[in-house]
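Here the complex is missing one protein chain, while the rest keep their positions.
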Amino acid sequence: MKKNITVRYFAGFREHAGLGEEDLSIDAATASDVYEQLKHRHGSSEPQGHCKVAINDEMADWNSPINDGDTVLLFPPVAGG
Amino acid sequence: MKKNITVRYFAGFREHAGLGEEDLSIDAATASDVYEQLKHRHGSSEPQGHCKVAINDEMADWNSPINDGDTVLLFPPVAGG
Amino acid sequence: MRVTDSTIEPEKLRDELLDAAAGAYVGFEGWIRNQNEGQAVLRLEYEVYEPLAIKEGEIVIAEAKAKFPILHAQCVHRSGLLEIGECAVWVGVTSAHRDEAFAACRYIIDQVKVRLPIWKKEHYVEGHSGWVNCERCAEHKDARSAKKVAV
Partner (left out) sequence: MRVTDSTIEPEKLRDELLDAAAGAYVGFEGWIRNQNEGQAVLRLEYEVYEPLAIKEGEIVIAEAKAKFPILHAQCVHRSGLLEIGECAVWVGVTSAHRDEAFAACRYIIDQVKVRLPIWKKEHYVEGHSGWVNCERCAEHKDARSAKKVAV
């Protein structure tokens, strides 16, 4: 079953996607599914474990479930400091 | 054989001796001998290993030899910082 | 935890941590270096996703306070374009004794670097630019390269 979600891309992901945010209808059960199905958008060759994900402004796990109306934030490997 | 030396007392040692410096004629082979023979002056009950000694403005060991004309600095346990 | 797009002033931030019961203050500052992994760096650009950087930074500081008997701790991270020598991140910790101030300061900067949604893009003297990989990923890649060389 397709879910309507908003996806936000950051840093290198945003540059590759050419936009910071888009609304999508996607058949995804978990955050991991979103990441995998959007590889053509964020363009990452990084192992998923190097990246992070947040759902509705809360840090989440890759196996967190996705619900209709969620905003999914895809973070490339972080490098603060 | 007696040697003529100058002894300088610091911090608690100086307070106990009632003076910062004195010239002495003393029968001492090493810095350790000076420390032991002047216990009534510096008044320390500290183990010698907790204290330090310098001779002529160079940090020294307790078994360093004492020569005529030396200035021996007796340091109680240090506590910088 | 704070994020700012203007110059970090460590002295002012330190003053916020003053405490008559504090015997030790440890401050860490991350500065923009003129080179990274052999490339001459011109400037750096920090992208910070503020809502979660602050939320996660507060969690890190709370963890430090739970792990070590410290009095106060704070962290400020820059966003935007930074020149060589500028301060990108500051961490300050006060405690009664120095052991825990050192340990907590180290803990906070280590965690901030790998957990907060912050990215940096290096602009090189030679004209191109690139997103900097995280420390752990870089180590991981180094390990893989090393293996390849060994084989």
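As written, the chain order gives the labels A, B and C, with residue 1 at the start of each chain.
By our rule, contacts are C-beta pairs under 8 Å (C-beta built on N, C-alpha and C of every residue); 3 or more make two chains touch, one makes a residue touch a chain.
What you see is a predicted model; the values in this text were computed from it and never measured.
Just so you know, the chain we are not showing touches B, C across the whole complex. Touching the omitted chain from chain B are residues 10-12, 46, 50, 52, 54, 57, 59, 73, 75-81. Touching residues on chain C toward the chain that is not drawn are 10-11, 14, 18, 20-35, 84-85, 94, 96, 98, 101-102, 105-106, 109.
One rule holds in what follows: only the chains that are shown with their structure count from here on.
One finds 49 Å separating the Cα centroids of chain B and chain C. Inter-chain centre distance (chain A to chain C, centres taken as mean C-alpha positions): 25 Å.
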